[in-house]
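Mind looking over this structure? Questions follow.
Every protein chain except one is present and positioned as in the full complex.
Every chain is named by a letter (A and B) in the order it is written, and numbering of its residues begins at 1.
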Amino acid sequence: MEALLNNLREKKPLIHCITNYVTANDVANALLAIGGAPVMADSEAEAEDITSISAALYINTGTLNDMRQAAMLRAGRAANAAGIPALLDPVGAGASRGRTDAVKKLIYAVKFAVIRGNASEIAAISGAGGFTKGVDAAPDDSLPVDSARAVAADTKSVVVMSGKTDVVTDGRRCVFVKNGSELMSRVTGTGCVLSAIVAAFVAANPENTFDAAVAAVCAMGLAGQKAAERMSGADGSFSYRGYMIDALYNMSGRTLEKEARYEIV
Amino acid sequence: MEALLNNLREKKPLIHCITNYVTANDVANALLAIGGAPVMADSEAEAEDITSISAALYINTGTLNDMRQAAMLRAGRAANAAGIPALLDPVGAGASRGRTDAVKKLIYAVKFAVIRGNASEIAAISGAGGFTKGVDAAPDDSLPVDSARAVAADTKSVVVMSGKTDVVTDGRRCVFVKNGSELMSRVTGTGCVLSAIVAAFVAANPENTFDAAVAAVCAMGLAGQKAAERMSGADGSFSYRGYMIDALYNMSGRTLEKEARYEIV
Partner (left out) sequence: MEALLNNLREKKPLIHCITNYVTANDVANALLAIGGAPVMADSEAEAEDITSISAALYINTGTLNDMRQAAMLRAGRAANAAGIPALLDPVGAGASRGRTDAVKKLIYAVKFAVIRGNASEIAAISGAGGFTKGVDAAPDDSLPVDSARAVAADTKSVVVMSGKTDVVTDGRRCVFVKNGSELMSRVTGTGCVLSAIVAAFVAANPENTFDAAVAAVCAMGLAGQKAAERMSGADGSFSYRGYMIDALYNMSGRTLEKEARYEIV
């Protein structure tokens, strides 16, 4: 893992972000903190030009509208044509038909290197495709690992499914990540930020998408732990949010290597 | 007040927010801090679906554009049809004809459980409707309580008018809230956040809108006070903003009960 983070810090990959306005600032600052660089541009007319200077594309469907959706499709196709990795964070898939449809359109039109969502978002994508459901061996009985595997197999993407235990799978391989803290759910944008961190790790390690995704998930979880340890006195959720980004900024490859907690299943 | 906040913490109401991009992150994080949950979706096509899973609708007219205005109207009607409370924060009413007109259209089309604005926004709404102006008994001679009462009576909404002293009225009952700090005006979004806190309290206590609004105003003011007490050394307005959200996160029902300062007039 040390090498994967060191690569990121050396290459400082530029990540083209088309994302929601609620957490855009945290996404940009988290990318800078971990060692990448953000370019936030959500106009359709700029899709090709911005893609041509970027090392990866990050698409997040929060606060989606028609304009931004058109930009996502065009940037996604440009990323595929240019051979740079694209990541999808299907925020809100399952919450409205419009959102679920938009996410499906993106998945049909664009090859994503990684799809990162929570269990219900992954289930919405899975269900939309009519995949079978089952129960896989999992540390938590309700962990829908089958959904994640099915989406991964169907899309040829690495799927990261976030939860108390995070799951990373390419349909065949599967890793459970145990880093993290309960407090992460008390702050908005933790998922958006995780997706951005994954995009940065993958951009810097394009030959090794699966391991890069696992390392990114460990790094974010570890930042959540470090932030929890730093809480004291009158600190609350705002302080916690800042401590997470501070922890990404201060994370060394060595610490990540030593404190990552994951299990290959 | 203790029971009202405890209800909120237990029910974790989902609040559908259609709001401006300047303070959207603070609004979302403040909702999580007080115990609610935000869903930020401003597309017209999603209005009904998102409303159907939400406990309240929060509309804020900052950075208004035509697309978001259409979404507000449709979501407002959907909230009324579904019987969930809607709150309006008429940011900028009075600052431009377009904004004032948009706010008027919203008030005519949608029944709001609560309207929350500063004195000039409430006056703009009041003036627009041609209400009589007068001077009511008020701790500050210039406090336009009559405007607030008139808007409340005309719209059948609870009106929260923010200022040094906050006013809560349903046209008949009237409460002055004395919690708060001068520093709150040195930070952007304090009003947007207050409105969101009111929406969360009302969503969790729908049978008791007036008391819920009073409790929310006390809670926000108290968070402002706690934040002011925490200031030290090189702390400035950014620290203050964080301390307010931290204080919302750490506020107990008991503290709110004990330190709320309000007066029924």
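Throughout what follows, a residue touches a chain if its C-beta (ideal position, glycine included) is under 8 Å from a C-beta of that chain, and two chains touch if they have at least 3 such contacts.
Keep in mind that this is a model prediction, so the values were computed, not measured.
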{"item": "Contact with the hidden chain (one of A:Ser43, A:Ser185 or A:Thr255)", "value": "A:Ser43"}
{"item": "Which residue of A:Met1, A:Ala33, A:Val145 or A:Leu256 touches the chain not shown here", "value": "A:Ala33"}
{"item": "Option from B:Val22, B:Ala153, B:Ala228 or B:Val265 whose C-beta touches the chain left out", "value": "B:Val22"}
{"item": "Footprint left on subunit A by the chain that the document does not show", "value": "21, 24-25, 28-29, 32-33, 38-43, 45-46, 49-50, 53, 67, 226, 230, 241-250"}
{"item": "Chain not shown, touching residues in subunit B", "value": "20-23, 25-26, 62-66, 92, 95-99, 186-189, 234-239, 241-242"}
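By our rule, only the chains that are shown with their structure count from here on.
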{"item": "Computed distance of Cα centres, subunit B from subunit A, in Å", "value": "33"}
